[in-house]
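Structure first, commentary second.
== chain A ==
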Amino acid sequence: MRVGASILLKNGYCYQSYGWNRFRPLGDLQTAIDILDEYEVDEILIVRPIKGVDSEDSLNIDLKLLSELKTITPLSFGGGIRSNSDINNLSGLPIERLCLSSAFININEGFVKNAINSFGRQAILACLPITLIDDVICVYHSEANELIKLSDEIQEFCMQYADEIIIIDMSNEGNNDYFQMDLLEHLKIPLNKIIITGGVGKNIIRVAKSTGIASSIIENRVLHSENSIDYFK
Partner candidate 1 sequence: MKYCKKCLTTTLRPNAEFTNDGVCIPCKYSLIGNQTNHVLKLRALKERIKQATSKVRKKGDYDCIVGVSGGKDSTRQAHWVRDRLGLKPLLVCAAYPPLQMSELGAENLSNLISMGFDLMVVTPAPKTSAKLSLEAFKKFGNLCKSTELSLFSTVPRIAIDLGINLIFWGENPALQVGDSATEGVDEFDGNNLRKSNTLTEGGNDWLFDAIQKEYLVNHYIYPDEIEFNKKKISIFYLGPAWDDWDNEENGAYAALAGLSLRPGEEHITGDISNASMLDEEFTNINMMIKYYKFGFGRATDIVCEKIRNGMITRVKGIELVEMYDGVCSDEIIQKYCKYVGLPVEEFWNDINNKWTNTSLFSISDNERPKRRFKIGVDFND
Partner candidate 2 sequence: MIDIIDVGCGNIQSLTNILTLLQVPSRAVNSPNQVKSNTIILPGVGSAGPYMDKLKESSLDQAIKKHHSEGKRIIGICLGFQLLTISSEEDGGTECLGLVDAQTEKIGSNQLRNCSHTGWEHFQIDTEYFNAAECQAQLGLTRKRKLKGRVFYNHEYGVCSTSEDAAHLEIPNKMYAGYSSMVVQKNLIGIQFHPEKSQVTGLNLFEMML
């Protein structure tokens, strides 16, 4: 199983998110990426935490910063990629995989196919931030900035077009070690296609290793102590 790290990027600056509602500053992107290279994390996920409407120049600032980014670790990027023009100006970025959320939740087949065309199907990730509301699995739709029911069609669509699917446990995001593994039982998606994040700590990683999950991604905490990856692995 891969053990990776995630970083939130907004307006050219990195942030940490706690419980999906509070942000804390983190620092400069390249400085953070350099240390993750040195820790030799298995992969890095950079996400733009968009809630509702995304501002055009904020996206441009972030894309410009990404184009100058230097890293020797596999990189996935996502957050706010909603139009075909967004995909076109992604080509100059040093990223291996593209992470789409609203496109998959809207089941926007044309857009996803366009992404596959330029990146290849193995490079497409679906990102589903989920939480349990009176035991119905709901997913956060960032474009509409609201929680909607995670239908079977969305899951089918993700399994058909996405290489792997990132499941974010919204309520446990931040610094604890309580990712709700039982959330995954509610889903139709096979475990070897799932990347988990949000409340991923040492114990969750140990459990995830035995279930055949594809990858566990640690948020925030990977930068809280030296060489943390050795401790988590």
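Keep this in mind: a residue touches a chain if its C-beta (ideal position, glycine included) is under 8 Å from a C-beta of that chain, and two chains touch if they have at least 3 such contacts; residues count from 1.
How were these picked? Simply put, all candidates are chains of the complex that A comes from, given by their letters.
Owing to the predicted nature of the structure, the values given are computational and were not obtained by experimental measurement.
**Student:** Would you mind pointing out which option among 1 or 2 touches chain A in this complex?
**Tutor:** 2
**Student:** Would you mind writing out the residues of chain A in touch with candidate 2 in their complex?
**Tutor:** Result: residues 2, 37, 40, 42-43, 67, 70-75, 91-97, 116-123, 159-160, 163-164, 190, 214-215 of chain A touch candidate 2.
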